[in-house]
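Before anything else, here's the structure in question.
Note that one protein chain of the assembly has been removed; the remaining protein chains are unaltered in position.
Now for subunit A:
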Amino acid sequence: MKVLVYAVETKDSRRAWWSVAPEVDKRYWKNVAFREGVVAGWGEQAAAKPARPEGVVALKERLPLGIAESACSRLAELWKSGSYSSSMGDDMRAAIRAAWEEAGEAERSGAESEVELWDHESVSEAGFEQGRALAVQARELAERLRGKSLLQAELTAMLGDGRGFAGEIMQVMQLAALLGAVQMYPAVTPAGSKPVRFRLRHGEGKPAALRCGRCGSGEERLRRTHCASCGRWCAYCEACLTMGRCRECALLIVGLPAPDRPLNREGELPADRLADRWKLSPAQSTAAAAALAFMYREPRKRSLSPFWKLSSSSDSRAFLIWAVTGAGKTEMIFPLLDAVLAAGGKAAIGTPRRDVVLELAPRLAKAFPQFRHTVLYGGSEDRFDAGDLTVATTHQLIRFRQAFDLIVIDELDAFPYHNDPMLHFAAANSRKRDGTTVLLSATPPSELQKQARRGKLAHARVPVRFHRRPLPVPKRLTVPPIMRWLQRRRIPSRLFKEIKESVRRGAQLFLFVPYIREIEPLVQCLRRCAVGFDLERDTIEGTSSQDPDRGGKVTAFRDRRIRILVTTTILERGVTIAKSDVFVLDADKPLFDASSLVQMAGRAGRSADDPEGLVFFAASAWTATQKQAARQIKEMNAYARRNGYLSSE
């Protein structure tokens, strides 16, 4: 889009603005009755602005948003330094020229830079009423935008689904922006780590590096195309494209932070009271109490790092709950959610996986029936408004800015959250500055583990499952690589023996393989041996991310209609089967990292009836990764033993 640049001069200051609805600005600055109406509709704060500008100089033509923003920040820097030329118009033209030059389009400067002086408008009754009505709407809009960060199309969609605004939405928003209650930015902006002062020097002939203001992605995820809405080569962000397109000339509309809701001191309960109230095990309640105490701690000094560098890992307001697979993570966060909700605050649970969102939502609705719940994922009914408690895929957090007092990131090491800086950026920005982030994981990424061990990241470990028996430790099974024996259609005898034994003891078998293409031949091979395992052929199945009937097969597996399920890491998390054993084939393949191995091992021994499931790492080599996974599991067991969490020894 294109916007109008203008500058306001008072006795001792100059200030440049850009506007999406200049007719509002013109009345705001030059029509006394309109301004009085605004004060009447908005309140006294609106009167504090300079009432009588000496002069307002505006460009006659609109400029591409990116150029306008750059010119305005140059002017702000120039005028802050006290350097005034005799004519505001000259300053403006120079700034616009510099903005074009920095954008690498020097040939465009000079065009479109004729200025005019805005005249006073006559005072009228109608002007007052217009100002009042617009201010009332602007107030309402500002309230609705609190804690949000939306593209223009999203704003339109949001307003479309609720109460409509009588006035032109751009006019309402422009007034809210003039009054400082809404901020508008180009959705893609100069990376801006350098102060503008340095950017005033130009001439390298290279456009300034840009950054997506919504997801934080830098140049490597931006693409420049010729844009018909602003008439220049205009960058858009490919990283967050699925959530709507951010571009240099598109508006990113950011509301004020959600209002502060200090926690209620009575909410901080000791571990034993938590255990009673929320029916938690000793290990669960100790961790929950530690996290709760952390939440109640006074916020430390705000970090000085710029906001796009905020990530969950370098954040003094983050707390890690490192809970083994099957520990009952969700129950542990209930007391934390309760504390925030009771104080009137807002909480969100973000998870990379949509199926987790769908599974969590009803549990939370049941646990906290008195609060407003919001469920967000790609294609969900809710889209923009956060209730008291929001469950969302991590992608959806991108539409919030300083909205939540507590944000819980579940399965932070799972795809796609892990290794995606955009999602970390979204999660970090959706939380209020003084709020708390709680990270949940059975297998935290190694940098987080390191920080936790070094005391740089507050954390609590939950080393034991709710049934208080140790985690099954993986056994080593030396067999040749799958491809070798699959070709000969012969299962290695050691593997055959263990599978047979597992089937005999009545367990359900997970057989994990590295590649999807290995599933079908392995299923065929196993079916040929079905008689040897004492199984029907059709109780042996395979499934993968590409299987449309995955859900059905998982259900059949749960119901024991399927006894052996061959699959990939797609089922490494989330699926809980009562009596199950785990075989990881080709466990030495680099595709399986330590956390994958720990997660797959975590499928075994989940129920209290069969806590001692079997886990085998079948491979020709015993690699460092396998050792690391086995060590992590043993360490957790030892930690549980030391702290007396294990039920019997």
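As a convention for this text, contacts are C-beta pairs under 8 Å (C-beta built on N, C-alpha and C of every residue); 3 or more make two chains touch, one makes a residue touch a chain; residues count from 1.
Here is the rule we go by: contacts and distances are computed from a predicted model.
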Chain left out of the displayed complex - its UniProt protein name, from "ABC-2 type transport system ATP-binding protein", "Acetolactate synthase 2 small subunit", "ComF family protein" or "ABC-type polar-amino-acid transporter" | "ComF family protein"
Consider the whole complex, including the chain that is not shown, and state which of A:11, A:226 or A:454 touches that chain.
-> A:226
Looking beyond the chains shown, say which of A:30, A:245 or A:373 touches the absent one.
-> A:245
For the full complex, which residue in A:141, A:234, A:423 or A:630 touches the chain that was left out?
-> A:234
Absent-chain interface as seen on subunit A, which is shown = 1, 153, 220, 223, 225-229, 234, 236, 238, 241-242, 245, 247
